[in-house]
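Here the complex is missing one protein chain, while the rest keep their positions.
Chain IDs A and B follow the sequence of writing; residue 1 opens each chain.
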Amino acid sequence: MSVYGLCIILSLALFLIGAVGVCVRRNAIVVFMCIELMLNAVNIAFVAFSRLHGGLDGQVAVFFVMVIAAAESAVGLAIILSVFRSFISVETSDVSELKW
Amino acid sequence: MVMGNVENLLLLLVSLPLFGAAVSYALGLRARVLSGPLATLTVAVCFGIAIYLTTELMVGSSIQREAIVASFGSWLSVGNVTLSFDLYFDALSAVMCLVITGIGALIHLYSIQYMASDEGVARYFGFLNLFVFSMLLLVLGKNLPVVFIGWEGVGLCSYLLIGFWYKKTEFVLAGQKAFVMNRLGDLGFIIAMAALFTTTGTLDIVELTSPESLARIGEGVALLAGLALFFAATGKSAQFPLFTWLPDAMAGPTPVSALIHAATMVTAGIYLTGRMHPVLELSPQVLSVITWTGVITAFVAATVALVQNDIKKVLAYSTVSQLGFMFIAVGCGCYSVALFHVVTHAFFKACLFLSAGSVIYGCHHEQDMRRMGGLRKSMPITAATYAVACLAIAGIAPFAGYFSKHAIIDSLAHNSNVYLAPFQGGLQIVVTLIAVMTAGYMARSFFMTFMGSYRGEATPHEVPVIMWGPVVVLAILSCIGGWLLHDTLFSFLDAVVRTPLFILQHQSLTSYVTGSLPGVLGIVLAYSLLVRVVSLTEKFQSWGWMVQKLWERKYYLDELYDVVVVNPLRITGRFLAVGVSQGLVEGFGRGVAFFVQALGELARRTTTGLVGGYALYMLLAIAVLIGILV
Partner (left out) sequence: MIFESMPLSSILLIPVIGALICLGPWFTKERDVSGRLCKGWAIFVACLVTALLGAIVSSSAAGTGDSFLYLEEYHPWMPSLGASFHFTLDGLSVGFCAMTCLISLAVICWSSAPSKHRAAWYAMLLFAMSAVLGSFLATDLVAFYVFYELMLLPVLAGIAIWGGDDRKRAVFKFLMYTLSGSVLMLVAIVYLGWQSSQILQPHSGVTDFAFTISTLTSLPTLTTNVQVVLCAAFLVALGLKIPIVPLHGWLVDTYRQAPVGLVAFIAALLGKVGVYGIIRFVLPLFPDAMSIFGPFIVALGAVGVAGGALMAWVQRDVRSMLAYSSLSHLGFCVIGIGVATTVSISGAVFQAISHGFVTGGLFLAFGRLAQAIDSDNLDDFGGLADRFPVMAFFTMILTVAAVALPLTSGFVGEFLVLMSAWQRYPGWAVLSGVGIVIGAVYMLRAYRSILFGEGPRLMLRSNSADVRGLDLTVLASFAVMVFAMGIAPSRLLSAIESSVVVGQGGVLKADRARLGSLDPVVATGIDLRSGFPGAVKLKFAPLGSAQSGVVTAKIDKKG
């Protein structure tokens, strides 16, 4: 198996860990970290494919993703903070006002 | 159409009472004393116009022109339906007009005093003039819808006047009953109009009764239209089975009973059948039904009249019974005879009602004959007029009723209807029996009211001249009217409804005597039973409690209607409102709403509010999408 294959497997594994984490963890910060994990898994895949095809598109996309991730983490942490202020908790199960 | 003076006069004849009604009613605001004289004057002028128009029709005793036609203009015109306010004055209308305005004027005059102390006197005269207007329109309409205007108009006025004292719920209920039962008959009128219009394409009476139109009417339509027309007449003229409103209608002021519920409105059915007789004659079944209904009504009403104690109720049942007599003649095809009885009946029944009104007035609104008696001493003039009218209605020889009643019995004997012929003898016996009963109950009422000694508490007094004056005129007409009009009327009417020959035969003294026998017998029986044996009621109780009860309750007809018609309809209405409308219709709506709500509830369960759950849905959805796409 080439290094690309290993990279893809790593990316897949990271992504799944992140996805399962988003689905099962209640702590908003952990969920948030899992989202970051998924983003970075995608980044790894981008880089791997970029090397495989010899183009730079994937690496450019990675920069975009990193920028978005940074912005997102800022916004997301702010939301978590304000949620914590009103609910004194960062557990997502405590913040279920949005249903029906 | 060129309108001459005569035509304009005809228009004036109809519009004058309407104008009078409006002004009389409006006078209630300022000077209600004036409304009575004004309304009376209006009708009196109408009477003058009617006389003039009649002379225009007839010079000497020969017919000058067949009819006067005038029009107020067009009413409506859509597609093939074209109607206009056309009036048609021929011999038939002329007779009716003279009765309406002549008797109407007398009764108006009488009412001035009778209603003088009532607060609503202006309203009263307004309605009364409106009634005269409607009635004139009824008898003058050239097409059926115009007749229908009058037909409904008199019903409305009757409703308003029966419930004139609107504070008394039972009076208003009586008016309502009258209106609704009339309406039931009107359904027949509408059906007849629809059926005739659909087959002949016209609603104009003259065109409808032309041979071409009649030829187009098939047997089935003739039967249907004839029965429907007669059903309409049944309602308006209080025939079996729709007569129970008339006795209740006595709740109205007595002059109203005299004018509307004795002399004019209730004879509208006779007029209608006379007017539409060519259509009726297309179907002998219809004619036989009319005669049978007349006989049944006359019999039923006469028996019930025998046991009534309210003086107006006796007269009301008597009216129903006499109307039955008229329909017997109609069914035999002798419309002029029926009309003759309309005229004489108007004389003596109006006289009777007004006399009764005087009695009620003189006894301070007492109507129960058991608390009267001996009034001939305190009210001699009224007693005399009542007695004369009683003799007239009993059919004693020189009085008016004899001639018309005799003609009716004759026409029954001479009819050739295949559906009646087998029962000829039986019918004649029954009709003679009814004549005996007629004399019986009228004599009973006379004896109870005017003979013996006074049984009430009030102090009865004779009425003023403005009241007895009109009554005396009517009494004189009841005396000589029949003899006077017998030949003239028949030859006059011959142009419209041919008069059978046997009527015109001159009568001998012997026939006068034999013809009066039933009446005399009735009076003698009433005298012997009532005056000698104290009370007919007690007599009855000894041998026929059931019969008496049956008669007093007018054969339980009202109860029967409640059970057979009213209650089922109400139950249906309630079922429709509660069961169908609220249950089924709204239930369906609720069902749909519940279904949608249940779906929503199911969908709601999926939104747990947990972010993880939503993320899972997303993942699954992406997986499914990828699965589909790849």
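Rule of thumb we're sticking to: a contact is a pair of C-beta atoms (placed from the backbone, for glycine too) under 8 Å apart; a residue touches a chain by one contact, two chains touch by 3 or more.
What you see is a predicted model; the values in this text were computed from it and never measured.
Student: The complex has one chain that is not drawn here; which of the drawn chains does it touch?
Tutor: Within the full complex, the chain not displayed touches B.
Student: In the whole complex, not just what's shown, which of B:V6, B:L173, B:I296 or B:A495 touches the removed chain?
Tutor: B:L173
Student: Which of these, B:L156, B:I296 or B:A495, touches the one chain of the complex that we don't see?
Tutor: Here the residue in touch with the unshown chain is B:L156.
Student: One chain is left out of this view; which of B:A116, B:L187, B:I480 or B:A603 touches it in the full complex?
Tutor: Checking the options B:A116, B:L187, B:I480 or B:A603, the one contacting the hidden chain is B:L187.
Student: Can you list, in ascending order, the chain B residues touching the missing chain?
Tutor: 74-81, 145, 148-149, 152-153, 156, 159, 163, 166-169, 172-173, 176, 179-180, 183-184, 186-187, 190-191, 193-195, 197-198, 569-570, 572-574, 576-577, 580-581, 585-586, 588-589, 592-593
The working rule: only the chains that are shown with their structure count from here on.
Student: Could you please state the distance in Å, as a whole number, between where the Cα atoms of chain A are centred and where those of chain B are centred?
Tutor: Measuring from centre to centre gives 96 Å for this pair.
Student: Given the complex with chain B, which residues does chain A contribute to the contact?
Tutor: So the residues of chain A in touch with chain B come to 19, 22-26, 28, 31, 92-93, 96-100.
Student: So in the complex, the part of chain B that touches chain A is made up of which residues?
Tutor: Within the complex, chain B touches chain A at residues 604, 607-613, 615-616, 619.
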